[in-house]
Structures are given as structure tokens and as C-alpha cells.
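A protein chain is absent from this complex, but the other protein chains hold their places.
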Amino acid sequence: MSAVTRKNRDGRTRARLSSGKAGSLLRLVFSLAITFFGLLLVTFLIGRVLPIDPVLAAVGDRAPQAVYDRVREEMGLNLPLWQQFFIYISNILQGDFGRSVLTSNPVLEDIKRVFPATLELATIATIIGVILGIPAGVFAAINKGKWPDHVVRVIGLAGYSMPIFWLGLMGLLVFYMKLDWVAGPGRLDAFYVDFIEPTTGLMLVDTLIEGDMDLFWNAVSHIILPASILAYFSLAYIARMTRSFMLEQLSQEYILTARVKGISEHRIIWRHALGNVMVPLVTVIALSYANLLEGSVLTEIIFAWPGLGLYITNSLLNADMNAVLGGTVVVGAVFISVNMLSDVLYRFLDPRARR
Amino acid sequence: MRKFIAGLVMGTALITTPLAAQADTPKNALVMAFAIDDMITLDPAQMFEFTGLEYAGNTYDRLIGYDNDDVSKIYGVIAESWDVSEDGKTFTFKVRDGIKFASGNDLTAEDAAFSLQRVVLLDGSPAFILGQFGLTPDNVKEKIYATDASTLVMELDKPYAPSFVLYCLTAGIGSVVDKKEVLAHEVDGDLGADWMKTNYAGSGPFALNKWTAGQSLSLTANENYWDGVPEMKRVIIRNVKEAASQQLLLEKGDIDIARNLEADQLASIKGDDDIKIMSKGKGALWYLGLSQKNEYLSNPKVREALKYLVDYKGISETILAGRSQIHQAFLPEGFLGAYNENPYDLNIEKAKSLLAEAGLADGFSVTMDTRNTTSIMAMAQSIQATWAQVGINLEIIPGDGKQTLTKYRARQHDIYIGRWSPDYQDPQTNASTFAWNPDNSDDATAKPLTWRNSWNPGPLTDEVDQAILERDGDKRAEMYVDLQKKVLEDGPFVIMFQETEIASMRKNVNNLVLAPSFDNNSYRFVTKD
């Protein structure tokens, strides 16, 4: 989860913010295209230098040599590298990500299946993170330098310091194994697995659509632990940012004026100051959301959560490169578009930026 | 601070408390946790994975079956009876009457012939099993055919031992598929290969409900099954990779059966009165492959010394506790001609003197490619510690399964620690990989384990070829015993253990069938109290 901290601390959004105006839009699109191309190229090259034989995933270890050779040819692996890359790129431009060797499905279909799982987890986590993180940040800001501030700071730093796979294991140990408060790994109990026809792919929504409350609550009891654990990291980040934005606001003149006018402290903090802070906070929340979408690999592994991170990792370890490339493109696209979206939101919401 | 987190999670958890109290699984459904992420196809003509074969065994009927308790007893399933011609080259099968596919179509000899032809024509991983009998995509339509609705004929190129032929038909490739149904989904003359990857066209006790690769597989009972309708109306198999997670799910009653518990989980469920375990010796062998390209390992004295340098007893009692028995010959116990003596045990002194004879009294350094799973890694580390006592510095190179295998197949390893599982129940399957290597050059066409380890077994290759033509069962068995002794003595394989499969289940689950190979593991007789 250090991804959250690092990417956010580097001022990435702020750099983007300066590239405004319609004229530069073209340049933005162009540089996006280049970035994507680079992303594909790097992923492709990694796939080709991996010391894992992709044919092995397709035919298994026990296939005779003749079959092996035939499949290798079918997969185009005997062509020169540049030709393979060219074929791959032109297929992608036609919307064809190829087939996953592991699942026998088109990669796009697989992604449609696994992405909602990740989306659901990240969304719940972000909601929890926002609900707890913003008040914590405000609380710390109004008590600057006193013990509540220190508590929030340590909680935040602890969030950045926690090995998530370990926290996940401990969570399972305590809340599932010992206390039996939540359900275990997976999105539903094993028995319910094929009961739900995926409409949206979001388990919580699908169960409601089908009106099956038992299944809904079952899904809730499965998602709550992994979402809480992911939420901790987004909470840490959101609280920290809220605190510094609030401190900035509270030192502004208009706050002093408001105090002089006799407006209640409560109103000043929660209405005026926080109202102004909301704008930059949107960016922060969006970033943290994007990072959760791409950064939950280990959580998904621990909780057997069939999401995108697990899919990419599994594919990578099986040299199922179509799947890895497809997944990476989606992750990259999500990250870049959330970034852009938060830019737009920022400009739209912030009066100063509109000027 | 940690209290705060705990409180936070607890707070959210409290709301959900009542939900976690979970009822047992329903009486007429079987829920199982099983590592099934190696399953890549549902087509019996293409599959070669253990989990896939187990699926096929429960959803398709095969021509021939064997007795799980005495593999030497063969009986007909779809084939009611059979005859072998005088010259031993023509097999004629009578196909059982009155079997229907899930589609409602009748099962005839025509379907059986199509199914076998299809295996050879598609030329997938398991096609070589039939290829051994001189069947090729070019000639298979003339060699395998139906003369009428209930007669299937198979013509071979040589008079092979009948047991060899029949055992091969007990494998997954012997599954009979619904010709009409499959051809209805044919695209560009692919014999339905694309459709069959994820769909079903069989007649077995269960039918496919849904397969989500890497996640789950669910089956429904075949209410018209000719040999008795299963009591379990649904079978749900959830892919759970981790043994520890499987244990939990089992203890919580979320599942009925856990299939991949390891020694430590098995030890810890021993005291649980709600759980029982069932075990069955499997054909898989754990072994070390010693590359003969390595200057040390190619020394016969070193090979012999290493066979004395495994803590067979320690590993089988702790790391593999309950899941293996010590077995050192290449044919697993239960096979025709299996040699069940284990001449080697841990003997540091003996190994030291052998190494001294080899001029390596001070030891040497060597690497071992090791899959990063718990038991393999633990075995490797135990061996590492043992070898250190005689000065052999073993460097373990961990990797994911596919990664270590890629290296092994490319002959780039020093030592590979692995598991080998027979392809079918005839001794030829292992003889042809542990004792047969017609071409040891880098660009050979056949690449058995002997080849991977760059070992030329010399005259053994011919002896293996002789054994499949020996029609006298006893004589054939003797030939295999002889082969095994020779490989034990000089081969580049430190064969250590034969696997025992263990299924752990809730007390109320009865009559699960575990067979010597995964192909025959069966859920059709399962009942729940």
C-alpha cells in the first residue's frame, strides 16, 4: 500500500493541474497515447524476457514435444519480437485483447468479470476511509500539537507502515477464526457460489437486484473485513491530507472575521473551513481510490478475492501474457482517467481555478 | 493506536455479527474446497490436469474402468465386453445399450468411435496415449470405427500386451462424448474443440452447471443416470489454494470436504470430532532429478551418495506426515510389476565415504530449482540441511511452478525437486519416462524425464520397448522389476516418496471414493447424514 503514499506525495496531480486550457488538450491526449504505448511496450518486453514458457500454460507439462511445438507456432512465439509486438498492438487497436490461456476466455470477458470485484472492494474501502478519515483529520487540525493530533498522526503513519498481507492475516485470525464475527475469504460462502447471475458484477448490487437478502448479508459479511483493511490505508492518507488542508484554511483571514462576527466555532469549522477544503479533498480521495483499484494485489491474495490484482498476478506467474497486458492496460487506464477526472472536478469546483 | 484499529474493525464487524453464524451446507449438496486453478479446459480429449481429469471422471463415462482397490481387475463401463483377435492387433468392444447423454441423445458405438478419433485428430496433450498404438490423425478414421450401433473396433499396428491397451482406455481420453451435440457446435471443422473447452456433452453421473476458471466449478446430478442416480443434487467445488484456508472453511462447516490439507493442518484437525479423514495411495512420486550435465552429479558415486543423503523417515513423518510413504522405485505401489523394496536410508557415513571415493571428500556446490509451495520448500530445506553435513552446499532457487518447470524442461537445472504422476495405470507410463531415452541430444523429439536430466539409460531403452510387447502378464511384471532395480542403482533420480491423497471431511459425509489416480475419484456415491 505504499503505492498510495508514494504516488500521492509526489505532487503528480498538481503537475497535471497546470496543463490547463483547451489548446493543450491535444498535447495531453498525445502524451497520454505515448504513455500508453510505453506501458504496452514495457509490459510486452517483460513478458518476453520472463523465464516462464507461455506454451507450458497452454499445454501442460505432460504434453508430447510435437504438440508443444505446434502450439508454440500457433501462439506466434516463433516470430521475431518486433513482429509479435506489432501483431499485438494492431489487435488491441481493433479491440481484441486476445484469449487468456489460463481461463480459455477472451481477456476482455475475464476483465469484465474480475474488475467489478476489485471495484466493489475499493469503493467500500474508500467510503469507510472518507467517513472516518475526514473527521479524524479535522479533529487533528483543531487540536494541533495536542494529543489528539499526535494520535491521528501516529495512526496515519502506522497505516503507511503496516504490511497489508500481515494485517489481513491477523484480521482473519481474530475476526473470522477466533471471534467468528465476519465471514472468511471469498465473496460469498462456498455454497452460494453459483447462485447469483452477475448482472453488474458487484455482489452487493446483484444480490439486491435479485432480492435475496440472505445472499446480500452473506456478501456484506465477506466484504467487510478486506474492505476495512484497505480502508485503513485510505483513511490514513485522507486524514493526513484533511489535517493539513484544514490547518491552511484555519489560518486564513476569513475565519478570523467569522470568529469576530460571533459565528459559532462549530459552524466555522464544519461549514466554512471544511467547505473550502472539500475541493482539494476530492482530488485526494480520487487518487486514493485509484490507488486502491490498482494496489490491492496482496489483499486480494489473502482474501481469495477474485479481482483484477489477483488475476494479473496469477497470469504473470503463468506467463499468460495476453491477460497480463490486458489487465495492465485497464489498470493504467483507470489510473490515468481518475487522475484526469479529478483534474476536471477540481477545475469545475474550485472558483480560483476557474478564473 | 492498535486498539483504535481493533475498535474500528470491531465496530463494523459488530453490525454483521449475526450473519456470520452460518448454517451447515444443505443435505443434498456437496461443497468442496480444492485447488483447481490448474484446470484449463473441460474437454476430455485435450485435458491432462489432475483436477480436469477428476471432473471428466464424474461427468463422462469411459469405455473401461478398473477396480480402485485392485488395479489389476479391469471391467467394462460403456464397453460391456471385448475380444482380442488371434494376432493381438484388433480389439472389438460391445457397447452397452440404453445409455443416454445429458442432451437426450442415445449413446452408441458411433459416439465411442468419434470420441477416440477426436482425441487423435485434435492432437492435444493426451493424444499420445493412443498414438502409442500407431494411431495418427491420418489413419485414425480407418483404424477406429463402429460396425453397428453397439460394436466398436480398434486396429493396432503391433500386438501390444492387452493389459497395456485396456489400461490406456481407462484414462480420460476414454471418455465418450456426444457426437451430435459436439458437432452441432463445430466451428471451421474444429470438431467442437473451442466449444468443448468450457462446455459439456457427456453421459456421466453429474453434468456441468458452471465453470468459472480459477474460482469455482459446479455440477448437477444426472437424474437419468443409467447406473444409479447420485444423492447429491449439486456439487460445488470452490478453488481454494491455501491449505490453511481450506482447514478453516472445513472447521467452520462452510464446506463438506477439504482436499488439499497438508501435514500441519492434518495434525491440527486430528482432535476435532466433527472431522474425519480418508486416504488413498496415489501414483504420484516425489523425486530429485540430477542433471547429468553437471560435472559432480554425473559421477555415479555422487549419485549413489545423494541417495543416502535424504532424511526419508524424517520428511515423511513430519513435512509430509500422512501424505506419503517412502518409495524409491519408479513404479508406484499398486502398479503391475511395482518393486516395493526401499534399499536406501539416511546414512551420512556411507555417503561420506562414497564422496571420498569420488574425490569430493570436501563436498561441492550445486543448485536446486524448487517450487515455492510449503511442502516442497520444506523438503528442499531439510535436504539442504542434511547435505550441509557432508560439505555439499546446496543453493535453493525458489520459483513459481511454471518458472521452475520451464527451466527443467530446457535442461538448465542442476537438481530439480518435483513430483511425477503417471498418465495412465499401465507401467509403461513410468518406464517410458524414467528408463527410456532414445535420443539424448538437445534437439530430441521425445523428451522424457531421462532426457530432461540428460541421462542415457543405454540398453534400458530397448528393454522398455520389449516390455510393452510381452503378452504374458507375469513375465511382463518381471521385466519391470528388473528395470526398476537398474534405475535405482544407477539412475539420476532420487525417488523418495509415493504420494497419499487425503481428503478431510465433515463427519456426516459418507462414501466419497478416492482412487489410485485422480481420474477415478468419484462423488456419485456420496451421502450426507
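Just so it is clear, A and B label the chains in written order, and each chain counts residues from 1 on its own.
Criterion: a contact is a pair of C-beta atoms (placed from the backbone, for glycine too) under 8 Å apart; a residue touches a chain by one contact, two chains touch by 3 or more.
Definition applied: contacts and distances are computed from a predicted model.
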Record-based protein name (UniProt) of the chain missing from this complex, from "Sulfate adenylyltransferase subunit 2", "Oligopeptide transport ATP-binding protein OppD", "Sarcosine oxidase subunit alpha family protein" or "ABC transporter permease" = "ABC transporter permease"
Of the residues listed, A:92, A:108, A:127 or A:169, which one is in contact with the missing chain?
-> A:169
Could you tell me which of A:78, A:91, A:161 or A:200 touches the chain that is not displayed?
-> A:161
So which of B:372, B:508 or B:527 would be touching the chain we can't see?
-> B:372
For the chain that's not shown, point to the residue among B:108, B:203 or B:403 touching it.
-> B:403
Absent-chain interface residues of subunit A come out as 1-3, 5-7, 9-12, 15, 31, 34-35, 38-39, 42-43, 46, 49-52, 150, 153-154, 157-158, 160-167, 169-170, 172-173, 177, 240-241, 244, 294-295, 297-298, 301, 309, 312-313, 316-317, 324, 328, 331-332, 335-336
Which positions on subunit B touch the chain that was left off?
-> 242-244, 247-248, 262, 264-265, 268, 311, 314-315, 318-319, 370, 372, 374, 377-378, 380-382, 384-385, 395-400, 403
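Heads up, the rule we're going with is that only the chains that are shown with their structure count from here on.
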Go ahead and note the Å separation of the Cα centroids belonging to subunit A and subunit B.
-> 39
What residues of subunit B sit close enough to touch subunit A in their complex?
-> 1-2, 4-6, 8-10, 12-14, 16-17, 19-22, 25-26, 29, 31-33, 37, 40-41, 48-49, 123-128, 131, 197-198, 209-210, 212-216, 218, 236, 238, 240-242, 245, 248-249, 252, 254-255, 400-403, 405-407, 409-410, 423, 444-447
Mind pulling up the subunit A residues that touch subunit B in the complex?
-> 50-53, 56-67, 70, 100-105, 110, 113, 128, 132, 151, 154-155, 158, 171-172, 174-177, 179-186, 189-191, 193-194, 217-218, 220-221, 224-225, 228-229, 232, 304, 306, 311, 314, 317-319
